[in-house]
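A protein chain is absent from this complex, but the other protein chains hold their places.
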Amino acid sequence: MEYIEEFRNGDVAQTLAQAITSSARLEKHYRLMEFCGGHTHTIHRYGLPSLLPSNVEMIHGPGCPVCVLPMGRIDKAIALANLPNIILCSYGDMLRVPGSNQYSLQQAKARGADVRMVYSVDDALTIARLNPQKEVVFFAIGFETTTPPTAYAIKQARALQLTNFSVFCNHVLTPVAMDSLLQTQHSDANAVNLDGFVGPAHVSIVIGSQAYEAVSQKYQKPIVISGFEPLDVLHSILMLIEQINQHRCEVEIQYTRAVTREGSLLSQSLMVDVLELRESFEWRGLGSIPNSALQIKHEYAEFDAEKRFALPDTIGVEHKQCDCGAILRGLKKPMDCKLFAKVCTPENPLGSCMVSSEGACAAVYAYGRGSVPV
Amino acid sequence: MSTVIDTPNRIKKLSGPKLNIKHGCVELSHGSGGRAMAQLIDQLFFTAFDNEWLAQKNDQACFPITAGRMVMTTDAHVVSPLFFPGGDIGSLAVHGTINDIAMAGATPMYLSVSFILEEGLPLSDLQRIVTSMANAARLANVSIITGDTKVVERGKGDGVFITTTGIGVIPNGISISGDKACPGDHVIVSGHIGDHGVAIMSSRNNLQFFTTIESDTAALHDLVHHMITAVPTIHCLRDPTRGGMATTLNEWALQSQVGFMIDERQIPIRTEVNGACELLGLDAMYVANEGKLLAIVSPEDSATLLTTMRAHPLGQDAAIIGEVVHDPHCFVQLKTKTGGIRMMDWLAGEQLPRIC
Partner (left out) sequence: MCLAIPAKVMKILGFQRALVNLGGIEKDISVALLEDVTIGDYVILHVGYALTKLDEGEAKKTLQLFAEMMHGAT
């Protein structure tokens, strides 16, 4: 597979790991956050922590849209699925996420709700076309990578004059979340300083590296936009360490084969056309953040599931001892949570960090409990 | 092997109109025990499976006990779709049960088959499935000697569910079991992993992609026969079906109270299967196989076993992929392509295609 296998080469990985070890100053402890859940998965799937020196620590960030979606929104999705005549279409990642009382879409399906897993929002459009007598709702989640397809699908639905298609929109924004995270770090006496960020790969294709410049300057943190493969991540870690050593705080692009400073103007204009900022949105673990999420514009109101259907107001009831919030903010590690691996496991996830395969807890549970320290 | 019983004349088939296989479908009367059911069994099942046991038309089949230890196994098959590249639920059922017997080092001899048919299943589909089963059994020199048929209402079944039970005999001196792995043993896989799971995925509508991958469904008893002839002291054998290779290794780790260190670079996987897994965010280690086996053997015997396997059509791509290690936690660990080490844990829930 071209442009994939070359970026997984073991010999180059060893070389990069050695370069990281040589560059990392012995007296310093580097705390680097990989913001994006996809990077968390790459790091653990390839066993990268076992290649890093002990003074380079990767902290898992909140860039996992499954993990940050508050329970209340999942409860709403389940309520939608349970309405008569509805087909709820969802990405696979969301099906097992527990809402209140550990009830999930998967369980709603087992009890008779018509919940269908789709690979793409296009599949939901197809289902809507093939089932004109049913109402089809697409459960849209994700950061900016996944948002343009949703926006495009809504425009397609209008062009096709579909009257039975709508979207339950939960798209969230990355730079705002980074800012909020760093602000919390700033003000929380218990928080330990982050030295830099491995920036998201594919979000950045859409928004461009320029979108991070403000937050990088404001908090004086270097950000390296990293590709998705293990060599990209190792290379980005090296670039971050070099920046930190040289007291620079720039936004650099490691993923030059896909990311530009401006990003994708077409995707950005699609998003602006169909979606607008929500005043505020509740993030699991980060609390309420203004201007951090998107809703469907009034001009496309007929495709907004929240306007189309009467949904109950929901307040998600989290498990009292669940530490997902602190873990998402990088304040605690999965092993610090009292429930981790004892009560909360992938088979019985109590919080979203365990159920999403990108969540810090799931990654550590699945990959990191071995004899090699993570 | 020759039968001891006399072979009676075939009992005359039940008279009556021929089943409309081309356009007909399964009806509730086909499961009610009456004439319709008898016709279905006669014209579809008996015609395909045709042997002296079925010809006797008893509710049971008698056979002599052979010298050695007997093996028995059972499997239910609920695959959807019923037909997929490289096979169907019928061949899958026959191969699957033969393989379970073979993994004990046994020679498979007899199968029973129980059908739960959904009202509305086209008879042409049923005939295709039954023919496929008959062919698979015949090629493996195994007889389907008894069976059962039930029909459930439309909407209460997925077309057809098939349960097969198999009986075989283990030659003297062979003792293969999942609790026999020892630190230092080598782990061998018989060929490319993930083919079956990807073939199934490619036939499912909501994950449509075009691929040349076929299911690897196959009867492995002949390969196993060659293997135990060359190395009678094989410690463990298993076919990594649902849950894939990672699940089998984790099962063995607990049974034998050991750990594993597997080398990702040694695992044979087709480029297309890798591509499909990338596309869908699946991990090939957890994808089902239906014509592959894993073997654990002492290090002194692994070269001999590998050579033997590679000389067989179903083992041409066999490879040593890792070793058994001492580990009180019973973890299965993987040395990744990049040289890092990480755990390869039990599959959590069902493997859903990942977007993230």
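For reference, chains read A and B in written order, and residue numbers begin at 1 within each chain.
Here is the rule we go by: contacts are C-beta pairs under 8 Å (C-beta built on N, C-alpha and C of every residue); 3 or more make two chains touch, one makes a residue touch a chain.
The model shown is predicted, which means the values in this text are computed figures rather than measured ones.
Asks: Where the complex has a chain not shown, which of A:Phe165, A:Phe228 or A:Tyr367 is the residue touching it?
Replies: From the options A:Phe165, A:Phe228 or A:Tyr367, the contact with the absent chain belongs to A:Phe228.
Asks: Hey, which of A:Gly47, A:Pro98, A:Pro148 or A:Pro349 is the one touching the hidden chain?
Replies: A:Pro148
Asks: Using the document's definition of touch, tell me which of A:Gly37, A:Pro222 or A:Gly351 contacts the absent chain.
Replies: Of the listed residues, the one touching the omitted chain is A:Gly37.
Asks: For subunit B, which residues touch the unseen chain?
Replies: So the residues of subunit B touching the unseen chain are 208-213, 270-272, 274-276, 278-279, 281, 354-356.
Asks: What does the interface between subunit A and the hidden chain look like in terms of residue numbers?
Replies: Touching the chain left out of view, subunit A contributes residues 1-4, 6-7, 9, 11-12, 15-16, 18-19, 36-39, 63-66, 91, 119-123, 141-143, 145-146, 148-149, 152, 200-203, 205-206, 228, 231, 235, 254, 256-258, 264, 266-267, 270.
The criterion applied here is as follows: only the chains that are shown with their structure count from here on.
Asks: Compute the distance, rounded to whole Å, between the mean C-alpha positions of subunit A and subunit B.
Replies: 39
Asks: Per the contact definition, I'd like the list of subunit A residues that touch subunit B in the complex.
Replies: Of all residues in subunit A, those touching subunit B are 1, 4, 8-10, 13-14, 17, 37-38, 41, 44-51, 64-66, 91-93, 95-96, 116-119, 123, 142, 146, 230-231, 234, 345-347, 356-358, 362, 365-372.
Asks: Inside the complex, what are the residues of subunit B that reach subunit A?
Replies: So the residues of subunit B in touch with subunit A come to 206-207, 265, 271, 274-275, 278, 280, 283, 327, 329, 331, 333-343, 345, 348-349, 352-356.
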